[in-house]
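Shown here: the complex without one of its protein chains, the others still in place.
Labels for the chains are A, B and C, by order of writing; each one numbers its residues from 1.
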Amino acid sequence: MTDSRPVLTMTGISKSFPGVRALHNVDFRLYPGEVHALMGENGAGKSTLIKVLTGVYGIDEGTITLGDEQVAFSGPMQASAAGVSTVYQEVNLCPNLSVAENIFIGREPRRLGAVRWGEVRRQARQLLTRLDLDIDVTAPVASYSLAVQQMVAIARAIDVQARVLILDEPTSSLDAGEVAQLFRVMRQLRDEGIAILFVTHFLDQVYGIADRITVLRNGTLVGEYPTAELPQLALVEKMIGKELDVLERIEEQPRRELAAVEGGTPFVAVSELGRKGAVAPFTLNIHAGEVVGLAGLLGSGRTEAARLFFGADRADRGEVAVNGTPTSLRSPIQAIEQGIGFCSENRRAEGIIPDLTVRENMILAMQAARGWLRPIPRRRQDELVEQYIKALSIRPANPDLPVRNLSGGNQQKVLLARWLITEPRLLILDEPTRGIDIGAKAEIQKLVVQLSDGGMAVLFISAELEEVLRLSHKVVVMRDREMVAQLDNDDTVDADRVMQTIASGSQREEANQ
Amino acid sequence: MTTSSLTTGPSWARLPRRHVPVLVTLALLLVMYSIGVSQYRAFSNVQVIFNIFIDYGFLLVVAVGMTFVILTGGIDLSVGSVVAMTAMVSAWLLQSGLPALLVLVIALLIGPALGFLMGCAIHFFDIQPFIVTLAGMFFARGMCTFISSSSIPITDGFWTTMAQHRIGDPRGNFVSIGVLITLAVVLVAAYVLAYTRLGRNVYAIGGNPQSALLMGLPVARTRIAVYTISGLCSAIGGILLSFYTLSGAPLIAVGMELDVIAAVVIGGTVLTGGSGYVFGTVLGVLVLGVIQALITFDGSLNSWWTKIVIGGLLFAFILFQRLIGIRYK
Amino acid sequence: GNSDTGAGGGGGDDKIVLGFSQVGAESGWRTANTNSIKEAAAEAGIDLKFDDAQQKQENQIKAIRNYIQQKVDVIAFSPVVESGWDTVLKEAKDAGIPVILTDRAVDSADKSLYKTFLGSDFVKEGRLSGEWLVENSKDATGDVNIVELQGTTGSAPANDRKKGFGEAIAADPKLKVIASQSGDFTRAGGKQVMEQFLKAHPKIDVLFAHNDDMGLGALEAITAAGKVPGKDITIITIDAVKDGMQALADGKFNFIAECSPLLGPQLMDLAKKVHAGEEVPPRIETEETTFTQEQAKTALPNRKY
């Protein structure tokens, strides 16, 4: 399967940022016709290794050989010209341009120097069909959900005539169906002899597609292994440097019975809440201490429903009662005052404030709720920030670093901390584990369970159905922007059952109570 | 498994949505024009519109260049001074006896050269465009007074012809050659933005420069190119101005950059970059022209009321533009 | 005839319509000029269409074009700069509308483009100031150090006043301009520049300011430096606006060359004449004088602006 000579060799790569040594003497090889997984915890240096390769960052030490030549790209433009095609970790598209244009910009089909728009659209449609995505390619990319954007970015990358294809966490917001589709395309490309570098935090995906695995830890190379020779547990051990037991613990965590949490007035009760063009009216109760999972396919309207709960978008019909008293949630502030928190799936556009420090990002929501006149005393800030840096193992553990300098996964944890600090009574988590490593993911799941035991209600959205099923007391199934079912999460409910519900759709299942 | 398609309607019904701001602007412009016609009889003369094109030709050319810059999310404050400097240099060189063609070439090179340098400083040294082009503005204006502190008349035959040749019926309605040059510039710019890679890269950078870089687009080249283009447009604008006034004056076009930016923004281009059209800029310039024409035709305002009314009309226009634009979105 | 006057011409058909394009309202002087013209027009029964160009030549050209469209009877304007008027003036000529220049001249080679020029001579103002200084420093022994506050760099009054003054003081080699800087015709500018002059040059005998406002600003700087204006430093300015005249009468200034803004009545006169097709002289200078401290005391009570 693999050639004898690597298409890409990186040797002795070191890279430091002010105050952080992101990579230290790392070697990496990539063979044509293989899928090679790059693994490591959040902040291990995976993205940095990729960016060093494509010239986004300069290298401090080390050499890169592509084919037979030693290369030092001055930037992504040169890299892609040399046949290295990359999807970077954060979705990097131009929000103002159309889907078709985002796919083809920089290499549009032209005649006499003029872009052939018709051709661009036609080819874009074709390409997306290959990924099984049927959307309007003339609409601006920003009008689509993050998952669709991720697919578009992938489409852009796989169309390039490349020798090396790099995918940095392409699947973080995709659901099983999309992932399967993506893997089909990846295998096809691999068989054509393309070398694929693949980063993910999903172990089953690694074992599903990767031929070999390279593990990084703390910016240093742990080793390179054929997938077949590295069992899951060993891989995890190599990534985190110690044995992991939380993973098992979470599996056997006893979830309280639904009956135990339901009853009494629900904390939030919405009836026929809806917004034209976004979500069809739906009715849902969430009780204190209850975890409600939202399941559905990409673009099924989970995010939009969640936003109505938080007042991020205004509902144009329906009623809301908090603790039995009717209220209206017309803006995030009102929702926060009612004790609701919302952690957005789109951390770059709607989450982090890149210039502010980790500390400031963490206390922002709490501060906003207190009002500007009552700053949180520095000592209290320190306590809170330190507590959550430790609890969520945010690295580097320096609260005064601008959050933009953190790795993607760590930024996500900062956002989570922002809401946990406010101690909300209902926390809406939209893809909270997106881009988070397995250790931290387990921690977060544990946290959700703990919080709900402590009486906090959680609305949990994840592209990973297993995760939803593991945590929720109740699973709400959405399809085509409509709530189609509410399932009590008892022994009868499993992934297949949910998928069936999604597929059969309209048939409304008996909502509990 | 196919993800469901959620398009909100047939594509023809959605298409104009992008153009809503421009269409609204056009409609409001027509409303304003008809107010003028209903109030002042001579306002309906075709020549009034032609005059706007004659009088605002150079502004429009410069605004086209500025559109490129603003689309990338930058700004160019040097344009007014570069216009003045170009006119000044032409007048000065002609005065010293250089042949017209050579003067034209030299004058057309200075603007882009300065723009290129500013673009390099902005891109390679990562200095904010505002400050770099402000320095460019000081520099170009300084060059004007350095060349001569009083205005220099142009008597060259070529220039005079360009200035005074009237296309159309000499007694009736006419436009100047400058207007044709202006229209040519507008068309070329519109084509470049819509149909060439350079144009598309401009939009991409305006949308998100970091993404554009990671998508492998030539960010450096494009950034520098837009400032060079703006410099070139200012140079053309300067030449047009020197046709228009047949002289180079050190203090001409002071504060023009603000008019230009206003025209571009009124035309629907967003200052943070990434969205806007050259056609919108044309409308923006026309809006300024019609406002000015309304004021002159009225002829009863005193100096300060003139300013207040200009501000008021501008406000009314933008307010309606905004309110109607939102409703149709 | 004006039977075809465009709409907005207002008034009866027999009224002359005068389109006037003013430079702007950049100073008190200019406002006095505008007021004079408006008042005179009302008095003379002339229908005035007024436009403020906000110090932009382009705006003036636009205004003139619009006046041509409106078919006014006479066009008058105070050019922002000297050059660049040929094209539009030709259009006016072709449309058969006579043009009168006020306040500032144009450098057009073709004198047939306008009927007449009415205004002051900036060079002369500078020269008168210089001549007075030459006369009054006859007895001085040793060098007389002059500092000059120029108007806005590149503007016609600044250039011309500097020129006239320079020519006049060349007559006496004792008179030396040791520093010359632009104060932008404003009080704040004059003050700020003068502060630095005072620190850089321990011995300043004369201040020549291109307008009263800069002189008034400089006064403050001189006082703050502990010197007595009008005594320790001789102050010469141009314009003779009210505040300036007051300073002169108070003995703080020493000499002002007048630059009168009251062109209105003369302009209306001319407008009627050119409209009737009468011949007018190609250049009419406004009646202007100069003031010394004594003259100022007598003139001050009946100054209009």
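As a working rule, a contact is a pair of C-beta atoms (placed from the backbone, for glycine too) under 8 Å apart; a residue touches a chain by one contact, two chains touch by 3 or more.
The definition used in the following text is that contacts and distances are computed from a predicted model.
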Just to verify: the chain that's not displayed, which of "Serine protease", "NADH-quinone oxidoreductase subunit M", "Dihydroorotate dehydrogenase B (NAD(+)), electron transfer subunit" or "ABC transporter permease" does UniProt list as its protein name? "ABC transporter permease"
Among the chains present, which touch the one that was left out? A, B, C
Write down which of B:V219, B:L240 or B:M256 is the residue touching the left-out chain. B:V219
Which of A:R163, A:K238 or A:R418 contacts the chain that the document leaves out: A:R418
Please identify which residue in A:A180, A:I333, A:A397 or A:A503 touches the non-displayed chain. A:I333
Absent-chain interface residues of subunit A come out as 16-18, 55-58, 60, 74-75, 95, 140, 142-143, 310, 312, 331-333, 336, 342, 344, 346, 348-356, 360, 364-365, 367-376, 404, 418
Where does subunit C touch the missing chain, residue by residue? 24-28, 30-31, 34, 150, 153, 179-182, 184-188, 191-193, 195-197, 199-200, 213, 216-217, 220, 224-226, 243
List the subunit B residues touching the unshown chain? 73, 121, 123-128, 130-132, 134-139, 141-143, 145-146, 149, 208-211, 213, 219, 258, 261-262, 265-266, 270-272, 302-312, 314-315, 318-319, 322-323, 326
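Just so we're on the same page, only the chains that are shown with their structure count from here on.
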Subunit A to subunit B: how many Å between their CA centres? 43
Note: subunit C sits from subunit A at a C-alpha centroid distance in Å of 71
Could you pull out which subunit A residues touch subunit B in their complex? 56, 75-77, 79-81, 86, 88, 92-97, 101-102, 105-106, 108, 110, 113-115, 132-136, 138-139, 156, 177-178, 180-181, 277, 297-300, 479-481
Which of the residues in subunit B come into contact with subunit C in the complex? 39-43, 45, 47-48, 51, 54-55, 59, 144-145, 149-155, 160, 163-164, 170-171, 244-247, 249-255, 292-293, 295-304, 306-307
Provide the residue numbers of subunit B that touch subunit A in the complex, in ascending order. 1-8, 11, 14-15, 191, 194-197, 200-201, 203-204, 206-208, 210-219, 274-275
